[in-house]
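With one protein chain removed, the remaining protein chains of the complex are shown where they sit.
Up next, subunit A:
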Amino acid sequence: MASGSPALEPLVDQVISVITNDGRNIVGTLRGFDQATNIILDESHERVYSRKEGVQQLVLGLYIIRGDNISVVGEVDEELDSRLDMSKLRAHPLKPVIH
């Protein structure tokens, strides 16, 4: 892979995990993006973390996320992901970004 710019091109049509500035975690298939990191996510769902119970998955569908509101875009390793037992994962929700 060319180590020129960190654009999201290689992640198109792959499953990605987005962490937003308000601390949400949205997982879906990357369909498109632009210079400002605006993102089109297909077949997306939100993973809601809490201390009291396992991770809840909420179906969202087709989403556009504005780049301003994005912290991290992670490439999901589907094998690692399928091995995770979401019902046992407990964690505080992520803190929002404070600029």
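Methods note: a contact is a pair of C-beta atoms (placed from the backbone, for glycine too) under 8 Å apart; a residue touches a chain by one contact, two chains touch by 3 or more; residues count from 1.
The rule is short, and it goes like this: contacts and distances are computed from a predicted model.
K.L.:
Looking at UniProt, which of "RecA family profile 1 domain-containing protein", "DNA repair protein RAD51 homolog 3", "Trafficking protein particle complex subunit BET3" or "Sm-like protein LSM2" names the chain that isn't shown?
P.N.:
"Sm-like protein LSM2"
K.L.:
For subunit A, which residues touch the unseen chain?
P.N.:
Output for subunit A: 1, 3-8, 11, 17, 19, 21, 23, 25, 37, 47, 49, 67-68, 70-78, 80-81, 84, 89, 91-92, 94-99.
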